[in-house]
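Every protein chain of the complex appears in place save one, which is left out.
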């Protein structure tokens, strides 16, 4: 059976890619953000996952409103990046774990999740940056140390899937991974949030109190945020802060690893760009 | 509240479009098929639905394996047809009922169906032929007497949604229509089947016994076919016969119209092209 | 594992993975211009879509069973058949090793099952 080694939640922001590209991670502006990652990198160096299930939200690169999925599961041999509109250089391709992709697609359909299957899929910054943050050497040229299965969750267009449904998706994926006939070591990543709002007169909205409570809930009370509707979450954490749904899915998946979740490391920093950023690593 | 006037199941086959185009509906080959429709047309002439919710399966016109939905709901102002590869002239566009589209998308998401939202969508023969069969004068030029909401269900790539899940989707849609704040009259259409198989050494497979039992079940025992897995359905009715899932969804939707389903008309004819064809109209 | 169905291969994950390039090419045949480009130079068109040697051989052979074995999906392959003006009964006859007349008779016989 496959082994679940833990879960990581992290923010994603296009500007992070720009900072990596320019090599300014230690500048005073960026250090409080990038400084949160070495302890997580170290832990991953010991745990050596083979596969990442990446919960992320597309920002209008791979999906448009003509075919907007609620849940989409990648099943491609590799995932290319592309220009997202700002001319930032595309990330190197990431190899896919097709065996796990199809195992998940089959398990999810059996459990009445109605997923979109993607045998070809462009990965935007939300899918690629977590890999660069967790494995900074990744594809300098020596390849990536992991294969991935991207799971895209709609945060673009309402109605979004309900927080409880997203958590249940995560749980179903965790249980399917735990039952996967494989000797691979699997990590769950949730990419998004925390509180931020890009659009409207309330642009710049940040809710530190909620964020900190949400981070605590990830450790000890994982269903806590499912008490809110998505509309309430938008009010609390902003129109893009609702990306914390990715963390909910990631945390739901970790349930299958067993009881007794332990915090490996956390970091919280305001602001990068318009966002309250965080990284949190959990294991059992 | 909206009024559900009934449901119609019908076969679709590209060659039917060709026959209509050539005007050969009364030729000996075609008459036993087209002859099944006048009583249904008459009934619809009395009942005068305003909107059709069309359960159909795409045949590789609007969806490809790069983004293959389980369930997709149209939300377009109109639906265009297009060349499907055989150069058959495209059907005239059909107007969409966007109010009902979004009402359904919201209700389905609330009830934890994970649909794909399609604000632009090409409709293939499975979506357009039922309209031509039910309203033969439709868009000679005077427009169509109905607006539609297409609901596409994956029959292209396994895993398909389980028959019970498809039936539940239909039920949820029926209940949402019944709760829709509108004075519109709504018809459900299921487009597909019955038994046929296009591919493999078993091409030409037809199962009349199953088909007739399935038609009976539509009247009085609507969940009957949900006892089978999709794999079993393929064995029974063929690789494309599994399109009868569209009928299951249609019948599930009709449940919301109340008890006491009554058969308006049925016709069953073997073969058109490689298919055992049927039409069945139901009301309460 | 699911039980086998005689003469039938459901298009499952194994086939979907195997057939992606072939099906993508067939999907492109929705457009007249692409059908013409294929007709003008099939080999170049197949290279453009990165068909595997097995897939290219199957296309060259014109044998539907070989295309299915190479991961082709019936819904997409139908568009390839359209290029040659074949109808579904031609395809059925070819796959079952019957003449078209025999295949049509087999269909009609289903009335007396």
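The first chain written gets the first letter, and so on, giving A, B and C; residue counts start at 1 in each chain.
As a convention for this text, contacts are C-beta pairs under 8 Å (C-beta built on N, C-alpha and C of every residue); 3 or more make two chains touch, one makes a residue touch a chain.
On a predicted model such as this, the values are computed, not experimentally measured, just so you know.
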> Where does the absent chain touch, in terms of which shown chains it meets?
Replying inline: A, B
>> One chain isn't shown here. Among A:61, A:107 or A:134, which residue touches it?
In response: A:61
> Taking the entire complex into account, which one of B:25, B:98 or B:229 touches the absent chain?
Replying inline: B:98
>> In the complete complex, the non-displayed chain touches which residues of subunit B?
In response: 75, 98, 102, 105-106, 117, 119-120
>> On subunit A, where is the contact patch with the chain that was removed from view?
In response: 15, 59-61, 64-66, 82-87, 156-159, 197-209, 231, 234-235, 238-240, 270-271, 273-274, 276
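We take it that only the chains that are shown with their structure count from here on.
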>> Distance between subunit A and subunit B based on Cα centroids, please, to the nearest Å.
In response: 38
> CA centre of subunit A versus CA centre of subunit C: separation in Å?
Replying inline: 39
> For subunit B and subunit C, what's the span in angstrom between their mean Cα positions?
Replying inline: 25
> Residue numbers in subunit C touching 2 or more other chains?
Replying inline: 13, 16, 20
> Mind pulling the subunit A residues that touch 2 or more other chains?
Replying inline: 105-106, 117, 119-120
